[in-house]
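Presenting chain A:
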Amino acid sequence: MITAGIDIGSTTTKAVVLDENAIMASLVVPSGNLPGQTAVKLLARVLEEANLSESDIGAIATTGYGRRLVEIGDIVMTEIKACAAGALAGEILGEAPGERIHTVIDVGGQDTKVIALDDAGDIEDFSMNDKCAAGTGRFLEMLAVKLELSYEQFVEEALKSDTMLQMNATCAVFAESEVVGLLARGVAKADIAAAAHNAIASRIASMARRVGQRGAYCFVGGGARNKALLKAIETTLNHPVYAPRKAQIVVALGAAIGARKRSGGKDGE
Partner candidate 1 sequence: MTESQFDERYRLPPYRMDDPGTRKRSRFVADQQRELLANLKRRPATIAFFEGLMDAPLQDSSPAVGYFCNMIPTELVWALGARPVRLGCGNPALVQPGEEALTGDICPLAKSSFGMFMDPESRANKCAAVLMPASCDAKRKLGEILSDYKPTFVLNLPPEQDAHRYIKAATLEIERLAGFLCDVLGRRLSRSRLLDAIELSRRRTAIVRAIQELRARKPAALSIRDFHLMIQASFAGQDPEAWLREARRALEEAELFEAARKRLRPRLVLTGAPIIWPNFKPLNLIEECGADVVADTLCTGAQSCFDPVVYDEKSRGALMRALAQRYVFASACPCFISQGVRTSRVIDLVEEFKAQGVVNYALRLCQLFDLEAYRLSRILKSRKIPFANIRTDYSLEDTEQLRVRLEAFLETIMEEK
Partner candidate 2 sequence: MTFIFETLLRYLEPFSSGILCLAVLFLMPLLLDRSKPRILRILIIPAAAVAFWLLYRHVAASAPAARWLGRLNSPLFPAMMILVLPAVYLSRGRLYKLFLLLPAAFLVLAGLAVVHAYRGVPPGSGGFYWLLIRPSFLMAGAVSLAVLAQPLASLKNFRRVVRVLAFIVLMYGGFMFRQDYTDYKEMLGRRATPARDVMTISETTPVVREADKLLHLPGAPCRFSADGGYVQGCNMELWQRVMQASILKVRARDVGETNALACATGSVALLLVLSFAAARWWCGWICPLSSMGDALNGLRRLAGLPHLKPAEPVKLGMLLSGLSMGTLGMALAKCYPYLDGNGEFMGCKIPIYPFCKICPGQQICPVASRGPAGLQPLPGWDWLFGFFRVAVIAMVVLFLVSFLGARRLWCRFCPMGMISGFFNRGGMVRLRKIARKCNHCGVCAEVCPMDIDTVRSEMIDENVGSFHCVLCLKCVEKCPRDGCLVLELAGGKVTESRFDGKAK
């Protein structure tokens, strides 16, 4: 059965069309002001890319912050469940770490989640950072602007430094002033960039500890494309962290898998 999963986030909206064990098409677009409308248009585009019409789709699942904003979904699931399902879909993604994944880290535009899985792949516990922007992608974007760098340059700079320095400010807004202070003290931009990543990594590490950290670790979401962040997390957790190439669409993929499971389609059971 062909299913589709749509992850309606606050920053970006992602869609995946899934057929048995292969992704037929996937797309990522900015959510804009009206994520509901964006989702509908995105679905149309991704179907076009897969050369299918809506009637070919067996079930559509919506997830993410805007999951209830649209009516196109046949089922609605939380991004927690979708994220866990997607992270475990190694064969579909075309890659997987050697050992079982027990912890999934999802750094999104406006929130960060850590999910602990048991041996059967069921969700044991999860932790969400939902009160504050510190520790999310937004934090890094803001700091990049403050350092007068593009986001890519910001990440490159962070990779250059090995510093253990960590930003102190718990608030993303106050972190801006902290950056000004550090620059004035003569700290290199690379170090500041690395310190910002360290701050996030340390937040994530404490979230992981709260849910019982256990390898192997899988890093998904938009933040997973940030190599500096990946490195910082690996250093803080003192454990290799696996980030799939298609990290950003993992949640949408998980939604599509969930849709298939719920409508009774084969799931390799």
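Picked so that all candidates are chains of the complex that A comes from, given by their letters.
Please note the rule applied: a contact is a pair of C-beta atoms (placed from the backbone, for glycine too) under 8 Å apart; a residue touches a chain by one contact, two chains touch by 3 or more; residues count from 1.
What you see is a predicted model, and the numbers here were worked out from it, not measured in a lab.
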Note to self: Using the contact rule from the top, which of the candidates 1 or 2 touches chain A in this complex?
What the structure shows: 1
Margin query: Considering only the defined contacts, which chain A positions touch candidate 1 in the complex?
Written below: 65, 77-81, 111, 122-123, 126, 128, 130-131
